[in-house]
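Missing here is one protein chain; the remaining ones are kept as they sit in the complex.
On to chain A.
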Amino acid sequence: MARAAASRRSFLGHSYNLVGVVASLVILAWTLVAIFAPYIIPHSIGDIVDDDYFGPMRQGLWLGSDYLGRDMLSRVLMGARYTVGISLAAVSIACFSGVVLGMLAAVTGGWFDTCLSRFLDAMNSIPSKLFGLVVVAAVGSSIPVLILTLAVIYIPGAYRFARALAVNINTMDFMTVARVRGESTAYLIGSEILPNIIRPVLADFGLRFVFIVLLLSGLSFLGLGLQPPLADWGALVRENIGGLPFAAPAVVVPSLAIASLTISVNLLIDNLPQKIRDRDA
């Protein structure tokens, strides 16, 4: 405990510990890669640059080559774009809808709350991977479909979380006062409830982002996510799985990329200052 306290630094009024700082640097790095990938890749992702397939790491091909002899470094960097981009879009839709509906249900109560909660709980009883599998089978796989499917799968969780927090806030005196003043529902959820639950909701946003990255990678790994020639990290593992018996970097590196991102987000949230993470708000 003493060691943890010693490694804390003060920054912007909050204290962060070392693990949290390293984790946020990794996340920042992947975000930059996702934004600038097309400008920093050394080779075009479709170019076959190696005579050998599943080539080892060497100068010029820093991460070896894939099953067709394409540059693995470029493909992983571009893969970041799809994995991070799609997951971020999906988690934004999921959390926005879930949180708005959750606050609305808490403020409105009554039939609206009961029906919505029952329905979303039922949605929650469909295993996420199965849901993704069935939807992708039904409407085919494209980036918009993936984003929407992933968002829909995680709306119930975000809803449940936000509603539980908002119900607590709803019983506070200032809510009664605001109601007596005759404020609109939009004002109640936007100006009274949201500021009080925003910090735990943001922590939940991060956790849900990890779930979505994992599910997207899983779907892509099954061949149901991003379709060739596009490839996110999960798809990169899938297409290079033939290199597994030789422990080729082409199959190891995308896996490590996923792990570095998801573990960093988890560690960052675990190491957030208690004030931000506190779920009772």
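By our rule, contacts are C-beta pairs under 8 Å (C-beta built on N, C-alpha and C of every residue); 3 or more make two chains touch, one makes a residue touch a chain; residues count from 1.
As a convention for this text, contacts and distances are computed from a predicted model.
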item: Chain left out of the displayed complex - its UniProt protein name, from "Peptide/nickel transport system ATP-binding protein", "ABC transporter permease", "Protein translocase subunit SecD" or "Acyl carrier protein"; value: "ABC transporter permease"
item: Residue in contact with the excluded chain [from A:I35, A:I48, A:A137 or A:V177]; value: A:A137
item: Selected from A:P38, A:G109 or A:P127 as touching the chain missing from the view; value: A:P127
item: For chain A, residues in touch with the removed chain; value: 1, 118-119, 121-123, 125-130, 133-140, 210, 214, 217-218, 221-222, 224, 234, 237, 241, 244-247, 251-252, 255, 258-259, 262-263, 266-267, 270
